[in-house]
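What follows is a structure written as structure tokens; I'll ask about it next.
A single protein chain has been omitted; all remaining protein chains appear in their positions.
Coming up: subunit A.
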Amino acid sequence: MPAGTLYRGREGMWSWVAHRVTGVLIFFFLFVHVLDTALVRVSPEAYDEVVATYKTPIIALMEYGLSAAVLFHALNGLRIIAVDFWSKGPRYQKQMLWSAVGLWLVLMLGAIYPMLGHAARELFGS
């Protein structure tokens, strides 16, 4: 094992890693998303054709994953702001992370039916 891989930080380090990974992921999607939306300047047909692929079950699952990444990045970002600007932020950083993860889990569970219901009906019939 090469040197420098022994450090295994706890909540602080792993939330930093997750924040980075989700951030890069969202940014790359953003390029694609501006390009696909730009098709409204080409023709309604071109736009609707591309958006039709977004309604397929596999892409719907990827949209769910993207939303999960965005929601985590948003909640953990608010935690980072609290750590930086709230005087007691650093002391409660762990509790804030687990609160963010808990809230993230509840909201993502609640989003399963509205986001994936359509794909499920298409796959398994209504």
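We take it that a residue touches a chain if its C-beta (ideal position, glycine included) is under 8 Å from a C-beta of that chain, and two chains touch if they have at least 3 such contacts; residues count from 1.
Here is the rule we use: contacts and distances are computed from a predicted model.
Undergrad: Using the UniProt record as the reference, specify the protein name of the hidden chain from among "Succinate dehydrogenase hydrophobic membrane anchor subunit", "Dihydroorotase", "Branched-chain amino acid transport system permease protein" or "ABC transporter ATP-binding protein".
TA: Its record in UniProt gives the absent chain the protein name "Succinate dehydrogenase hydrophobic membrane anchor subunit".
Undergrad: Can you work out which residue in A:Ala18, A:Val101 or A:Met115 touches the chain that's missing from view?
TA: If we include the chain that is not displayed, A:Met115 is the one touching it.
Undergrad: So which bits of subunit A touch the chain we can't see?
TA: Residue positions of subunit A that touch the missing chain: 20, 23-24, 26-27, 30-31, 34-35, 37-38, 40-41, 43-45, 47-48, 51, 54-55, 60, 63, 67, 70-71, 74, 77-78, 80-81, 84-85, 111, 114-115, 117-118.
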